[in-house]
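Okay, handing you the structure first.
Note that this complex is displayed minus one protein chain, with the remaining chains in position.
Chain naming follows the written order as A, B and C, and within any one chain the residues start at number 1.
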Amino acid sequence: MSKQINVTIWNEFRHEKSNEIVKKLYPQGMHKAIADGISADDLNIRLASLDDPEHGLTEEVVNSTDVLLWWGHCHHGDVKDEIVKRVHKRVLEGMGLIVLHSGHFSKIFKAVMGTNCSLKWREVGEKMRLWNIEPSHPIAQGIGEYFELKNEEMYGERFDIPQDGKIIFISWFEGGEVFRSGVAFERGHGKVFYFSPGHETYPTYYDKNVLKVIGNAVRWAKPLIYQEHTAPNAKPLEAIRTPNPHTVSAGIVQDVDGNTKK
Amino acid sequence: MSKQINVTIWNEFRHEKSNEIVKKLYPQGMHKAIADGISADDLNIRLASLDDPEHGLTEEVVNSTDVLLWWGHCHHGDVKDEIVKRVHKRVLEGMGLIVLHSGHFSKIFKAVMGTNCSLKWREVGEKMRLWNIEPSHPIAQGIGEYFELKNEEMYGERFDIPQDGKIIFISWFEGGEVFRSGVAFERGHGKVFYFSPGHETYPTYYDKNVLKVIGNAVRWAKPLIYQEHTAPNAKPLEAIRTPNPHTVSAGIVQDVDGNTKK
Amino acid sequence: MSKQINVTIWNEFRHEKSNEIVKKLYPQGMHKAIADGISADDLNIRLASLDDPEHGLTEEVVNSTDVLLWWGHCHHGDVKDEIVKRVHKRVLEGMGLIVLHSGHFSKIFKAVMGTNCSLKWREVGEKMRLWNIEPSHPIAQGIGEYFELKNEEMYGERFDIPQDGKIIFISWFEGGEVFRSGVAFERGHGKVFYFSPGHETYPTYYDKNVLKVIGNAVRWAKPLIYQEHTAPNAKPLEAIRTPNPHTVSAGIVQDVDGNTKK
Partner (left out) sequence: MSKQINVTIWNEFRHEKSNEIVKKLYPQGMHKAIADGISADDLNIRLASLDDPEHGLTEEVVNSTDVLLWWGHCHHGDVKDEIVKRVHKRVLEGMGLIVLHSGHFSKIFKAVMGTNCSLKWREVGEKMRLWNIEPSHPIAQGIGEYFELKNEEMYGERFDIPQDGKIIFISWFEGGEVFRSGVAFERGHGKVFYFSPGHETYPTYYDKNVLKVIGNAVRWAKPLIYQEHTAPNAKPLEAIRTPNPHTVSAGIVQDVDGNTKK
């Protein structure tokens, strides 16, 4: 029997409580809709949200999560820095991270990217068409040449992300913009996928193509290894013959945060 | 007359005060040695260090710097987060950043990379040979197939950086390791170059090849534009004909930090 | 006085003779319109075309060209393989190459890419909007957030190119497609830029933004070095102490084409 992938779907989960349109669309939250939509035997899915203790992302949860999904929007600022640091560390050790829609401005996505992650936006419910640029990529399996969403928020270029992302989807918007809508990164030992559709007032997380992409991304982001980052003092593997002009300064050692230790 | 490049060389500048070997090698600090070594008519060079007010990196200094060099080692933790944020923002807007040696573990380098930037190290003063992998790159001009440093600290792989860096130099170490010693990145509108040699107890910053590389990197990292990152609400450029199922939620606006504004 | 850049603009130059619309638009050929449009003191521009002897690309011309522009369409197959090999070799040694529009299917572009370079297309004269994704890149200087061409041929994804291209422009098409319209590569010591607009029946090469991009690309692609590729037998730089189990096989030497020489 193959081991299940431990998936945690994190959602800000406030729009669904405060906005009637969103509440009607996603009565149990977008995270629950995604969980139901990608449910499969190989996935062990948990939910977490902003207002849970430690945002639902305790050490125990993070360390037992293989792939973390993240949807946030208006309350990025309420996510505690120490939790962001915990998640970031775990991504670099191997945990997969899938960032959805307005999560582009989340602290965790900006932290792993190192850039501003800014973009243009417009909410008029226009048509969005996602072109599949890399049909051979695991995330694009089962997706045709393109798929459409009848109503979506426009996210437009320039999207401030590093250029090493492998672009899987580029979107066309009715109003005249384009966007790199599906981009796959590697950071440390972890994989990171950004996927742009998913405005809270539309039924995007019931769309079969969107769910297919998210499910594919979960399998793609599953880590092969977990490995902590250390900065070891290494013994030479070969004899050192070059004369050293001075006595080596005795034993300065740093931890991975760059702090000096005795 | 061509406009000068405003260069600020930042140095932790503590080893030079506390360690006799370093003091003798760099009586006015490594930043001063670098400034003297790369001095040229097209460069307007200032110095800054950790113990200056605001670490010498006031708003005024940062906003009038085209290229910032960074050498830090044992006191990364003493650099204030607000200054790191200020520098990071300016890099994304266009300012060049050149990170030297143990600066790999500085807050600013980790922030722009999004990774841990960890590596192996050993300080026995062994021979280091830097192979020039991209002779056509601006940073490698005037450098031969390789150059050597008789005594250096070993920095060895695995170096935890994103793989989109353009590798200019790969080093061979006498003790048996290899290292990506010169790597060029772009983040936001700014350029970032990491260059690994430069342990404080060796005369590395008097080496003509090292100085040549740093001088080249300064010209390469000079910004063509400065541009703030915004997240504008964009008017459609084409008529929207798709019917929208609901009234648009009124006026949620976010700033570039992801905070909701009225 | 700064040295001029030697530019050669190569054009198939047959549509302009056989098609009345094209003849009227570009009576002296598209290459001449581009030459006039980018004319500047720092450029020394020559023209060449398919029906010239050796396609106008003699050893002398190629070896004295810093940046070569290429427009071809229906007669790629008529370009001699030996000329393609000559140009390819020179690109790897440092010469810049700018491939325009239907040149995506030229032998030389496919040779430097290693891929099929296929795409979707449609000729109905629709609106094309090119989004400037990298405003800090030299090729994008002087170009705003986007620019439009009223009538162009549609080139749509999937464009079969390697993903290491730095994407400068992504296009939106009225008919619903998107396209990576400006992509910058490095191959060997040479730079390669693909720029998609330029169908022969539209006045694209009189558009000021198109000309600005091409002019920028020429300066960007100017080589810093020319260097032949060799496969030298290298003497060791360090003593070899590991015992070798057998006598070295005597003197097999290969040239850069992989042929064995005595």
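We adopt the following convention: a contact is a pair of C-beta atoms (placed from the backbone, for glycine too) under 8 Å apart; a residue touches a chain by one contact, two chains touch by 3 or more.
Model, not experiment: these values are computed from the prediction.
The chain that is not drawn here is touched, among residues C:Asp36, C:Glu59 or C:Glu238, by C:Glu238. In the full complex, chain A contacts the hidden chain through residues 94, 129, 135-138, 141, 174, 186, 189-190, 223-225, 227, 237-238.
Residues of chain B in contact with the chain left out of this view: 129, 131-135, 145, 156-158, 163, 166-167, 170-173, 176-178, 180. Seen from chain C, the chain kept out of the figure touches residues 19, 21, 72, 74-77, 92, 105-107, 110-116, 118-127, 150-151, 154, 156, 160, 162-164, 174-177, 185-188, 201-202, 229-238, 240-242, 244-246, 248-249, 252, 254, 256-260.
Convention: only the chains that are shown with their structure count from here on.
As for how the two copies chain B and chain C face one another, over half of their interface residue numbers coincide.
For the pair chain A and chain B, the CA-based superposition corresponds to a rotation of 180 degrees in steps of 5. For this pair, chain A with chain B, the centres built from the Cα atoms lie 26 Å apart.
Counting only residues that touch two or more partner chains, chain A has 156, 163, 176-177.
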